[in-house]
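To start, I am sharing the structure in question, which I have written as C-alpha cells.
Just one protein chain is left out here, and the rest sit where they should.
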Amino acid sequence: MVEFALHNAWLVPLLPALAFVIIIFLTKPWPALSGLVSVGGMLTSCFFASLAAYGVFTNHKYAEEPLVYATRWFSAGDLKIDVGIQLDPTSAMMIFMVTLVSSLIFIYATGYMKGDPGYSVFFSYLALFGSSMLLLVLSSNLLQMFVAWELVGLCSYLLIGFYTHKISAREAAKKAFVTCRVADFGLLLGILSLQIVFGTLNLTELAEKINNFDQYTTMGMMTLMAVLVFIGPIGKSGQFPLHVWLPDAMEGPTPVSALIHAATMVVAGVYLVGRMMFLFHEVPSAMELVAITGAFTALFAASIAITQREIKRILAYSTVSQLGYMMLALGVGSLTASMFHLWTHAFFKALMFLGAGSVLHALHDKADVWKMGGLIKKMPITGYTFMIGCLAIAGIPPFAGFWSKDEILLAAFDNGNYVLFTMAAITAFMTAFYMWRLFFLAFMGEEKAENHPHESPWNMTLPLVVLAFFATVGGLVGTPWAPVWGEWIFFGHPHHVEPNYLIMVGSVVLGMAGIYLAYTLYLADKEKARAHALAKQYRFLHNLSFNKFYIDEIYLWFNHSIVDGAARLFYLFDIYVVDGILINGIAAFTRLSGEGLRVAQTGRLQNYALVFFLGVLALAVVLAFTDPATAFGLMTGGAK
Amino acid sequence: MDGFPFLTAILLAPVAAALIMVFIPRDEGKLIKCIAAIGTFVSLALSLYVYFSYDQSVGGLQFVERIPWIRDLGVSWFMAVDGISLPMLLLTNLIGFAAVFASWNVNNRPREFFILFMLLVTGVMGTFIAHDLFIFLLFYEVVVIPIYIMVIIWGSSKRVTKEYAGMKLTIYLLIGSAFLLVGVIAMFMKSVGIMGHPDMSFTALAEAGKQLSAFDQKWLFGLMLFGFGSLISMWPFHSWSPDGYAGAPTAVSMIHAGVLKKIGGYGLIKIALVFMPLGAQFWAPVMAVLGVAGVTYAAFGALAQKDLKYIVGYSSVSHMGYVMLAIGSFNLIGINGAVANMFGHGVMAALFFSTIGFIYEKTHTRWIPDMGGLARQTPRLAVAFMLAAMASLGLPGLVTFIPEFTIFVGAFEVYGGLAVIGIAGIILTALYVLRAGANTLFGPPRDEYNHLEDIHGPEMVPLVVLGTVLVVGGLMPSLLFDMINSGAKDIMAHVADVLKIGGVL
Amino acid sequence: MLTLTVSLYHYLILSAVLFGIGLFGVLSKKNAISVLICIELMLNAININLVAFNKYMTPGDFVGQLFAIFVITVAAAEVGVGLAIIIAIYRNKLSVNLDDFDWLKW
Partner (left out) sequence: MELLNSISWVAVSFHTLAAVVVISALLVVFSRNIVHSVFWLAACFISLAGVFMTLNADFVAMVQVMVYAGAVCIMVVFAIMLIRRRDMGDTNLFNGQTVAAAGVVALVIMLSGFLSFKSGVVVPPGPVPVNQVDSIATAMLTKYVIPFEVAALLLLVALIGAIFLAKEVKADADSDS
C-alpha cells in the first residue's frame, strides 16, 4: 500500500482535480453532495499523501536521491518538456501538510459557506485550488511547476473574487492576478533562460548541470537567472514590493483566506526558492538578495500590521511578515529552517484565519477588532484555539512557532549577517505585540453590547481543534535537541545545529516583551488612552503604517496614470496616426488625387483636343528622334 | 491514400450545403441552419478523421490528390496536407462548425447569410489544403467577397460604420493580395526560368527556390512579407483588424480572427519561408521587430478600449505579433510555436467572439461601462467568457500557453532583450483581459439585465466545442505539437539545406 | 538668280501650314461652326498631301487621288451631320459657343 502510494503519487493532485470535474459537470445542483465530493476528494488525497509521506520518511535513501517518475508532455524541436512527480522529503512533507490543512479547511468551509448560493461552485474551486497546489509541490519539471503555479493563481483569482457582486472582491481578485502576473513575467524569463542555457527544465537534471555551470554559462548569467527566478516568488509569496495583493486577498470567503495564506499559494514562492536552492546556492549575491528581501519584508509588514484594525488584515500582514522570515531563512542558506517555519506556520496561520472566520461568522462580518471584545466568553473554542495560535506565532515554547522561529534566528545568526539577524529579532518582538494586540482587543476585555456572538457549529470548531493540536506539537519534530527535521529536509548535507541558548532565551524574552506591551496598552488600560496617545504623538508614523506606506496608492497611481495613460496614448496614436494619417491618409490621398484630377475633366472638347495633340506631339518626337527598335521597346515596356 | 478524396470531400461538403440551401424557401430559417450545421459537421468529422489518421512518423504530404488543370501554366488541382496545414484545416472546421451555432439567431435573410458563410468557410479551407500556388490564390480571393457582403449587410456600426469597416477589411485584404500576386507572379516567372517548364505546385516551386539568387529571394520575400503581413495584421498594417471585427457579424469575426488571419502566418511559413529561405533569413529581424512592436502596441491599444470587440480585435493583433516574432526567430522551435499559437489563438478568438456576439445579442451593447454583474444573470456565458479570457492571457492548462512558451523559447534564444519586451506583453494582456472580464461579468448585477436568458440549446455548441479544444489542447499539447513538429521539421530541414547551398554560392 | 522651283517638299510644307492653321482654329475658336470650318481646312491639308504623294511617288497610279476623293466625300457627309448637330444643340441651348457645352465636365 505504501509502495503503491509512493509510485502513484500523481493520484494526490488528481483526486481533488477529479472532484472539481465531478462537481462542475455532475453534482452542481446539489450543494451538500458537492461539498461531500470535495471534502472526500481531499481526504482521500490526504490519505494517499500520508502514505506516500510515510513511505518517504521511512526510507532515508529518498533524502539523498528523490523518487522521480516522468513522462514526455510535448516536444517541439529541441524543446522537450516532461511532466512527472518528484518525491523527496521536502515534497512529501508539503503534500502531507497541504492535504491535511486543506482537508480541515474544506471541512470548515462546509459549515462556513452554508446557505451560500454558490456553494457547489465554491467547493469545486477549492478542490481545483488544492489540486493545483499539490501538482506544484510534486512537480519534477520547472515548466510543470509554472503551470501549476499559474493555476494556483487562477484559483486564487476565482476564489478571492468569489463574491462577484462585490466590487471590492472583484478588484482584489484582479489585483492578485495582475500582481502575480508581473512577478510571473520574471519567473517565466528565468525559466526561459534556464531552458536555453541548460537545455532542460527537469529539476534533477538542472541540479546536476548547475552543479558545474561553468561549462554552460557565466556567473553573470547565473546571477541574472537566479534573480529572474526569484521575481516569481516575490509576487507569489507577497514579498516587498509586490506584497500588495495579499492583504486584499481577504476579500474572498475566510476559508479561502486561510487556504491562500496558510497552506497553498503564498508558500508556493518559498517552496519554489527552496526547490531551486541548487541555483541560488551557486550565486551568493542572489542569496543575499533573497535574505535581504525576506528580512525587510518581515519587518516592513510587521510595522504595518501593528496599526491595522481589520482582523483579517492584521493576519494578512502577519502572513507577509512570516513569509519574509522564510525567505530570510532561505537567503541565509537554511532550507531546513525555512521549510520548518513553513510547516509550523501553515498550522498556526490556518488556525488563526479559521478562528477569525469563526468570529466574523458570529459577528456577521463585522471585521474591526476595536468593535469586538470579550469574545472568548461566548466563543470559548474559537477563543482558546486562537490563543494557541497567538502563542505559537509569538514564539512561546513549547508551541510550534517557537522552534521554527528559533531555527531561523539561529541560521541568520550563524550566517554572520547581524543586521539581518537584528531585523528578524525586532520583527519577532513586533509580531508578538500585534498578534496579542489583536487577541486582547478581540477576545479579552469587555464585551460589546451590540454584539451577539455565538459559538460556531462543530464542523467549524473541529478543524480549529485539530489545527490547534498541530500548532502546539508541530514544532517538536525539529527541536535543537532532537533535530529529526534537519535529518530529512536539507540542502546539500544534513543540517545539524548546536542549540544556542542565548538566542533561544532571547527570542522568548522578545516574545514575552511584545505580549506584555500589548497587555499594558490594550488590556490593562481599559480606556486604551495610552495607545491613542501614542498614535497621536507619532501621528506621522502611525498614518504611514496605517496606510501601508501608501504603496497601494503609488501602484494605483502608476497603473492609472502611467499604464492607462500610455494605453490611451497608443490608442490615440492608432486612431489618429496609424489610422488617421497613414491609412486614411492613403485613402484620402487617393480620393484627393481623384478630386484633383477630376478638374482636368473640363467637359470642353477643345481642352481635350489640345491635350490630345500634345500627346501626339510627344509620341511623334519619341518616334522621330529615337531608333525605331528602341522606340518600340519603350512603348511596349521592354517585352520582347 | 486509399482512393477516397478526403480533402476534396472536406472542401465540398459546405459547398453542397450551400447548393441545397439555394433550393429552400427563404423563410425556412431553422432548416437552413440545420443544413449549414450538417455541412460544416461533415467537414469537421472528415478533417478529424484525416487529422488522426495522418501518419506522423512518415510526415510530408499525405492524402495527396493531384489532377492537372491548366497545363500551360502548370496549374493542377493539388490538394494535400502536412503537419502544418492539418492543424489549420482542423481549426477552420472547428470554428466553422461553432460559428454556425453562434449565428443561430440570425433571422435577417438567413439563407443568404449561410450560403455566403459556407462559401467563406470553403475558401478558407481551400487555402490551407491547396498545394498549388494558383489554387491557393484562387481560394484566397474566394474568401474576400463573402466577407465584404456579410459585413455590409449583417454587420453592426459602432465607432465606425459597418460600411467603413467592410470597406477597410476588404481593401486591406485586396492590398495584401496585390502584393502577394506580384510576388507570386515574379516567383513563378523566375521558376519557369529555372525549371524550364511551368509548374505552380508548392513542391516544385520550393525546389526552384533553391536556385533563386539571394537578391531575388530578398525582394520576393519582402513582397510576400507585406502581402501576408497585412493579412496577419502585422504592425503597422493592423488597423483593419479592430474596426473590421467590430463591424463584422459574429460568425465573420470568428472565422476572420480565428482562421483567416492565420492564412498570413501559414503563407509566410509554407510559401515565403520555404520558397525563399535566404530572403527569410534576411527579413527575420524585421519580422521580429514588427512582431514585438505589434505585441506591445496592440496590448496598450486594447487597454484603452471600452468596446468588447475592440478589445479582442486589438488583442488578436497583439497575439499575431507573437506569431511574427516566432517566425522571425527563424528556428524550429519558433516555427512550431508560431503554428501552434495560430491554432490556439484561433480557438480562443473564436470563443471570445462568439461569447461577445451572444452578449451583444442579449444586452444590445458591447460598451463595457454599460455592463456589469453578468456572471449572476448569465453564468454559462460568464464561463465561456472567462475561459476565453484566460486562454487569451495564456493561462497554463489551456491551449494557448504552451505555444506562447514555445515561441518565447525560440525567440528568447535569438533575440534576447527584444523578446523580453514581447514577453512583457503577457502582463498587459492580463491587465486588459481581466479588466474587461471584471467589468463585464462581475460587480453588482444590473437590474435591466435581470430578464436575460442564459445561453442554452444550440447556443451552447461554441462553448462546448471550442472550450473542449481549449482544455484538451492545453492538457495534452503533444496532440498538437507532434503534428506540427512533423511538418515544421521538414520545412526547417529544407531551409537549412538551402542556406547551406547559399553559403557555398 | 532666283530659281523658282517646286517639289514634293513644297507641297508638304504647304500642307503642314494649312493643317496647323486649321488645328489652331479647331483648338481656339469659340464658335462651333467655325470649328467645323477649320476641320475642313485640316482635311484639305491632308488632301494636298495625298495628291502630292500620288504625283511624286506613284505617278502611274491614282490611289492618292482616289483617296482624296473619298476624303472629300466623307468630309461632305461630316459637315452635313455636324451642322445638323450644331443646329439641334442650338435649339436647346440657344448658343453655338463651345464654352457653353461643358455638360460632361466632372
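Read from first to last, the chains carry the letters A, B and C; within each, the first residue is number 1.
Note that in this section a residue touches a chain if its C-beta (ideal position, glycine included) is under 8 Å from a C-beta of that chain, and two chains touch if they have at least 3 such contacts.
Predicted model only: the values in this text are computed from it and were never measured.
S.K.: For the chain that is not shown, enumerate the shown chains it touches in the whole assembly.
M.R.: When the full complex is considered, the omitted chain touches A, C.
S.K.: At which residues does chain A meet the chain that is not included here?
M.R.: Contacting residues on chain A, toward the hidden partner: 606-607, 610, 613-614, 617, 620-621, 624.
S.K.: Can you list where chain C touches the absent chain?
M.R.: 1, 3-14, 16-25, 27-31, 33-34, 36-38, 40-41, 44, 47-48, 51-52, 54-57, 59-60, 62-63, 65-66, 68-70, 72-81, 83-88, 90-91, 96, 98-99
Here is the rule we go by: only the chains that are shown with their structure count from here on.
S.K.: From the centre of chain A, which chain's CA centre is farthest?
M.R.: Of all chains, C has its centre farthest from that of chain A.
S.K.: Could you put a whole-Å number on the gap between the CA centroids of chain A and chain B?
M.R.: 35
S.K.: Using the touch rule from the top, collect the residues of chain A that touch chain C in their complex.
M.R.: 598-599, 601-606, 609-610, 613
S.K.: Quick one: in the complex, what on chain A touches chain B?
M.R.: Contacts found on chain A: 72-79, 143, 146-151, 154, 157, 161, 164-167, 169-171, 173-174, 177-178, 181-182, 184-185, 188-189, 192-193, 195-196, 563-564, 566-572, 574, 578-579, 582-583.
S.K.: Help me check something: in the complex, which residues belonging to chain C touch chain A?
M.R.: My answer: residues 23, 26-28, 35, 98-99, 101-106.
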